[in-house]
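Every protein chain of the complex appears in place save one, which is left out.
Our next item is subunit A:
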Amino acid sequence: MKKLILGTAALALSAGMALAQDVVRLGTEGAYPPYNFINDAGEVDGLERELGDELCKRAELTCTWVTNDWDSIIPNLVSGNYDTIIAGMSITPEREEVVAFTQPYTPPSLSSYAALSDEVDLEGGVISAQTGTIQANHVVDTGATLLEYPTSDECVAAVRNGEADAVLADKDVLVPIVNEGDMVFVGEDTPLGNGIGMAFRKSDPELKDKFDAAIQSMKDDGTMNALIIKWLGEDSPRW
């Protein structure tokens, strides 16, 4: 009997919570294929679209997608324009000072340099990277000249136009570009970041815990690995 009462209370409580937070707004960049991009129908697509939809299903939440520029993606989260960031964002100590991350849903992945030819000076040359990314920080650390752009696509375009000698970005993002285009990987792959997670407002721990649990369940039953293979390829690190 006691169990029954407890169970009913828990049910009532969770129902109340679901009412309080009717629609969860998922914020993403929409310009970081294959993680997230706007497909030709004008909708958010990619690994994180499929992941986010599945997580919302498992956490029994109604979700909508919102796109926001990478530059202002954290300020708009903390001022409440959407409830979470799911945008290929690596977990770093600097970001953890402002937002709360879930456990990573992709393992720490490699960052690579891509250029038009093998003979590029990665230490003394001009390297393009997206503003406010771990790659941009890394370029500064190596002593190369950093050229920042608001999107990853513009970083690649800068190399093709000769404004930068090479681009540093997530390897998963560069693989399709190198495979289909005129660019090659140069230098060593560098492990950066602690994996990619979802970011939440620090004042919103309940929502974060729900998604944390959902991510754990996807890791446990292997669906997360299946998603990684589908969108990032066989070579990308898995759980």
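Quick notes
Rule of thumb we're sticking to: a residue touches a chain if its C-beta (ideal position, glycine included) is under 8 Å from a C-beta of that chain, and two chains touch if they have at least 3 such contacts; residues count from 1.
Note that contacts and distances are computed from a predicted model.
The complex appears with one chain absent; UniProt names that chain "Amino acid ABC transporter membrane protein 1 (PAAT family)" among the candidates "2-hydroxyglutaryl-CoA dehydratase, D-component", "Amino acid ABC transporter membrane protein 1 (PAAT family)", "Assimilatory nitrate reductase catalytic subunit" or "Autoinducer 2 import system permease protein LsrD".
The chain not shown here is touched by just one of A:115, A:177 or A:228, and that residue is A:177. With the whole complex as reference, residues 20-25, 30-31, 33-34, 37-43, 46, 64, 66, 68-69, 72, 75-76, 78-80, 83, 98, 151, 153-154, 156-157, 160, 176-177, 180-181, 201-204 of subunit A touch the missing chain.
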